[in-house]
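A single protein chain has been omitted; all remaining protein chains appear in their positions.
The chains carry the letters A and B, assigned in the order they are written, with residues numbered from 1 in each.
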Amino acid sequence: MGLALVPVVFLAIFFVLPVAGMVGRGLQSDGAWDLGGIGEVLGRGRTLRILWFTLWMALAGTAFTTVLGLPVAYTLYRLSLPGRRLLRALVVMPFVLPTVVVGVAFRTLLAAGGPLGFLGLDGSWAAILAALVFFNLAVVVRTVGGVWEGLDPRAEESAAALGASPWRVFRTVTLPALTPAITSAATIVFLFCSTAFGVVLTLGGLRYGTIETEIYILTTQFLDLRAAAVLSIVQLLAVVAILFVAGAARTHRERAMPRTSLLSGLRRPHRGDLTALALTGLVLVFVALPLVTLVARSLQVGDGWGLANYRNLGTTGSGDALVVPVWTALDNSWRTAVDATLIAVVLGLIVSIIVSRRARSAWGRRVIATMDGVFMVPLGISAVTVGFGFLITLNRPPLDLRTSAVLVPIAQAMVALPLVVRTLVPVLRSIDDRLRQAAAALGASPLRAVLTVDVPIVWRPLLAATGFAFAVSLGEFGATSFLARPDRPTLPVVIYGLISRPGAENFGMALAASVILSAVTVALMGLVERLRVGSMGSF
Amino acid sequence: MNPINHRVSLALAGTLTLALSACSLSSGEPSSSPASTAAGSTQGTPSSGHAKGTVVLVTHDSFVAPKKTLEAFTKQTGYQVEVRKNGDAGELTNKLVLTKDSPLGDAVFGIDNTFASRAVDAGVLSDHTPTNPPAGMAPFALPDPKAARQLTPVDYGDVCVNIDDRWFAKKGINPPKTLDDLTKPAYKNLFVTPGAATSSPGLAFLLATIGKYGEQGWQDYWKKLMANGTRITQGWSDAYSVDFSGGEGKGSRPIVLSYASSPPFTIPKGGDKPTTSALLDTCFRQIEYAGVLKGAKNPAGAAALVDFLVSPTFQKTVPDNMYVYPVNDSVSLPPLWAKWAKVAKHPFTVAPKKIAKDRRAWLEQWSEIATG
Partner (left out) sequence: MMATSETERDGLVVRDASVRFGTTSAVDHVHLALRSGDVLAVLGPSGCGKSTLLRAIAGLEVLDSGSVVFDGQDLAGVPTYRRGFALMFQDGQLFTHQSVAGNVGYALRLQGIGRSRLRRRVRELLELVGLPGYEDRRPATLSGGEQQRVALARSLAAEPRLLLLDEPLSALDRSLRERLANDLRRILTETKTTTLLVTHDHDEAFTVADRMAVMRAGQLVQDGPTVEVWRNPADADVARFLGYATVLTGPAAIRLLSLSGGRRSAGPDPAQPQVNTPDAGTSEGLQVAVRRSAVRVDPAGELGGVVESVSAARDTMRITVEVEGLGALAGVAGLDERFETGQRVRLTVDPAGLAVLPPR
């Protein structure tokens, strides 16, 4: 088990230690534990209101995202539509956009006088909900789509042959096979929704506080560490509970299942797919609308149109708003993302391999289940708590990392890691362990067995996970803004810097830079798709 | 399968991870030399610059200084500057308080008059006053003598209500002038301001109303303000860029909370006059301070840096880079500012000590009224 410790140590240093540090600071007074405050904080009317709002907003966000994501996953991963690769990439775009930009894009759409102003959604919880769906759709579509694509269509065909209606086939054959992936995706979406921060603040217009925004305000404005610690604990407990439920739901379902051994299960759409196609169309319009707004606004110069905003990307903005030009920031982003992706993928692989093993003893099973959940926890804990925790815990040698450039890719990797794990584990679990045993019995060392058995099956999902991790890292803003060195900002940090300064030129540049960030992401995801598809015949 | 069998693959993966972090793209850059922002110029004055080491300046996200200016500091003093940004003024102050035992750097810039007392009371600063205090600095000093010994005023800005002159001209409505005006039916649904709990100009505006209506009266004012359709956004950029009709977003509200320095930025291309103006009777003054951190590794360098921040070389850069006014009144403002960005004669004030004591209670009351 020795080096299984690598990810565990990673998590301990870069997550457990900082969070424990912050919570400890909050619940100690004069060196002694003071737990009396917990009841007081939880008793506040405001706290309860916030807990309640966080919970139902996250649940609603998860439900909508999942329900809307399924038809899209089906359409884009099961039907042979022209341009589906581009559409798949398009769906991922929102996920990597900095929240500031999405906030502005949504508000521009929804504000009175905007194209959708007549809906009167500006500043309402419905706007928050819409943005949450917008952000997280990619998680459901990609996670579920990846599995759906590889599902053996013969099971469905035989059910249909037995007289099952398409709906019944879906309910009795397809859905059960997809359940692990759906549960995975929904868990991640729930965690993202419950810790959503920028969107809630921007679109909710302060009326709607979530645990996350409250921790932010308590920590950065009031320095009320006790209340922040209590809320962090609540977050932690909630996350653990959610992961426990999700884990229980998954283990029942994830088992070896036959994958298609022939060519892909893609088929031409027929009349029965109309509903799915229509829904997908609507969802895609919904995803594209803020993006189109963004592009349009980036091309507006004064009262006319032009590319001036893009030309300005080589400068440091009006009044030298930036330390580096946008292109340099893109380069920084790129380098950081490469590092973050490598860390996330390597650690994610280790975790996935361990977690997908079947333990014989009840104890071993519990360890594996715990490990499975533990790496998801960072998604559900406030970035503020972690960020401040870095400052007060990683401040002494040998861990004096507060100002190290390494922290940025590490923080990003921590966000991407769960996505990698959740993409790989269902695939690894679906591999018949006897294949590895057959290899081992033939004399293959464990590494060789993995190369022979796992790698050929896993590399496509791994590629997808890599692309996803890369995209997450490119767009990550919360932790990065905490940690990025001012002389080496990433693109989202630069965009934020531009947007928070006066001057039409800076605003235009921010939008142009956002468009560039989106374009890079789409290109990248498109490339991943192409590589994946190109390999199909050999699998 | 027996997990022990995976030892080899895990070992390989582990080694890979370590190898990766050792030769990663971002950390392998030569920029591990700390003052990459200022490094360029030191080639001219080779040995002196590196000999005296680095000063780490901890500051907020809005800090911007031209490369050349920091290079000038290096040339003058031999110290290089490494800048570390840490969120907004509140976040910056709180981080300093939390890391008192092992400070984030040597000097700080960006603690404002609303957070000054917290920093001073928590004891994060050492005493230092500039050797050559610039002309005109005195009025900006903190009233508390201990605080004044530790924090040196560097710049100030007036947070004021701004209006879209074009909009009012087009509609033929008389623009508002005072805080009272904002509650009048004529200006219903026209005002947008960032929230006091999430934005530092938002807080400044709240303090302006507290300064004007007193500790007992501001709540009523805010109730009226909200009843008159005021919109609260998270941050300044959101209010100014999306909702404000005179901003980049061409929004629907012609009254916005911004700065006295905002109007010059609305001079249209080819025009010579801003399309917006600041209401100078609605302002709260934010003053930003610098100081030497207690426990600094390089206290001498930190002191030199604080002195540099109030020297004309730095002072003259602040309007263009941070949109604030220099405390040094011998420094001339950019021409457009001199003409279009006048400061308030009598901004509202609230004592920093009072702010430190009551901020929390005020913000909670405000949240109930404005966002409840």
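Everything that follows uses one rule, which is that contacts are C-beta pairs under 8 Å (C-beta built on N, C-alpha and C of every residue); 3 or more make two chains touch, one makes a residue touch a chain.
Not measured: the values here are computed from a predicted model.
Return the single residue from A:R49, A:R84 or A:R448 that touches the missing chain.
Residue touching the chain left out of view: A:R448.
With respect to the chain omitted from the figure, which of A:T328, A:T370 or A:Q437 is a touching residue?
The single option touching the absent chain is A:Q437.
Contact with the hidden chain only, please: which chain A residues?
Residues 261-262, 360, 362, 432, 434-435, 437-446, 448-449, 452-453, 456-457, 538-539 of chain A touch the chain that is not shown.
In this text, only the chains that are shown with their structure count from here on.
Taking the mean of the C-alpha atoms as each chain's centre, how many Å separate chain A from chain B?
32
For a test of understanding, state which residues of chain A touch chain B in their complex under the given definition.
So the residues of chain A in touch with chain B come to 1-4, 6, 10, 25, 46, 100, 103-104, 107-108, 111-113, 117, 123, 201-202, 204-207, 209, 213, 217, 219-225, 302, 319-321, 323, 332, 335-336, 338-339, 342-343, 346-347, 349-350, 353-354, 357-359, 364, 388, 391-392, 395-396, 402-406, 408-409, 433, 436-437, 440, 445-447, 449-450, 481-482, 485-488, 497, 499-504, 507-508.
What part of chain B is in contact with chain A in the complex they form?
Of all residues in chain B, those touching chain A are 1, 3-14, 16-17, 20-21, 24-27, 29, 31-32, 36-37, 56, 61-64, 66, 83-85, 87-88, 90-91, 94-95, 97-99, 102, 104, 118, 195, 197-198, 231-238, 240-243, 248-252, 258-259, 262, 265, 268-269, 320-321, 323, 359-360, 363-364, 367, 370-371.
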